[in-house]
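Everything below concerns the one structure shown next.
Omission of a single protein chain aside, the complex is shown with its protein chains in their original locations.
After this line comes subunit A, so read on.
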Amino acid sequence: MSFPYEYIFKYIIIGDMGVGKSCLLHQFTENKFVPDSPHTIGVEFGTRIVDVNNKKIKLQIWDTAGQERFRAVTRSYYRGAAGALLVYDITRRITYNHLTTWLTDARNLTNPNTVIMLIGNKKDLEGQRDVTYEEASAFAKQNGLIFVESSAKTGENVEEAFLRTAKLIFQSVQEGNVDLIPDGGITKNPPQTITDKPQDASKCSC
C-alpha cells in the first residue's frame, strides 16, 4: 500500500527582515517570485511533496517574521523543526552579522539533530554584493552548517537548498538518529495522533 507521502518534515525559515525568506518559500512551493512582497507579519505556511531516494516526503515549511520585535514570538515556532533554513542577504552585511544570534536561537530551541542550512540569498544582485562567498563559507564550516548561495528571484539553488536539507534529514532518519516523534518534526505517514500543525495540539489543549 502506498501513500502520497511517507514522511512529513517540518522546516522553519529564519533570518533578518527583508532577506527573502517568503520569496524562497514561494519560489520553492509555487515557482513564483513576487517582487516587493509585503513583510511577513506572523508565520506563513507552505507545503510541497518532494522525492528523496525514491521516497515521497511532504515538506511543511513555516516561514517566520524577521522583525526583531517578533523575535520572542517566532521562537515558539522553532520547536519541532527537522530543518532550519537560516537566511541572510548577500547585499546587506548587517543581515550576515546577525547570523550568530539567529543561530544561537536555532540551536537552543531545536533538537540536536535538526539540520541547519545557511543560505545567502539575492545571488542575482552580484553587483551589490557585501558578503563574499568565501567568508560565509568559512562561517558555515566553523559552525557545521551546509551552505549555499541562492536567488529566490531567478530560482537558482532554491530547489537545491530545500532538497539537500531533506536528504540530510532523511539520512539521519535512516541512520536511526532521529526519533519519529511529532516534536522531532519528522512524522511517518500515516500519522496516528499528529495534527497538521503541532502547535494546534499543544496550544489548544490549554
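As a convention for this text, a residue touches a chain if its C-beta (ideal position, glycine included) is under 8 Å from a C-beta of that chain, and two chains touch if they have at least 3 such contacts; residues count from 1.
Here, contacts and distances are computed from a predicted model.
> Look at the options "tRNA-intron lyase", "Rho-GAP domain-containing protein", "Trafficking protein particle complex subunit" or "ADP-ribosylation factor-like protein 3" and return the one that UniProt uses as the protein name of the missing chain.
From the listed options "tRNA-intron lyase", "Rho-GAP domain-containing protein", "Trafficking protein particle complex subunit" or "ADP-ribosylation factor-like protein 3", the omitted chain resolves to "Rho-GAP domain-containing protein".
> Consider the whole complex, including the chain that is not shown, and state which of A:19, A:65, A:82 or A:145 touches that chain.
Residue touching the absent chain, from the options given: A:65.
> Touching the missing chain, which residues of subunit A?
Residues of subunit A in touch with the missing chain: 1-4, 29-31, 41-49, 65, 69-70, 72-73, 75-76, 79, 196-197, 199-200, 203-204, 206.
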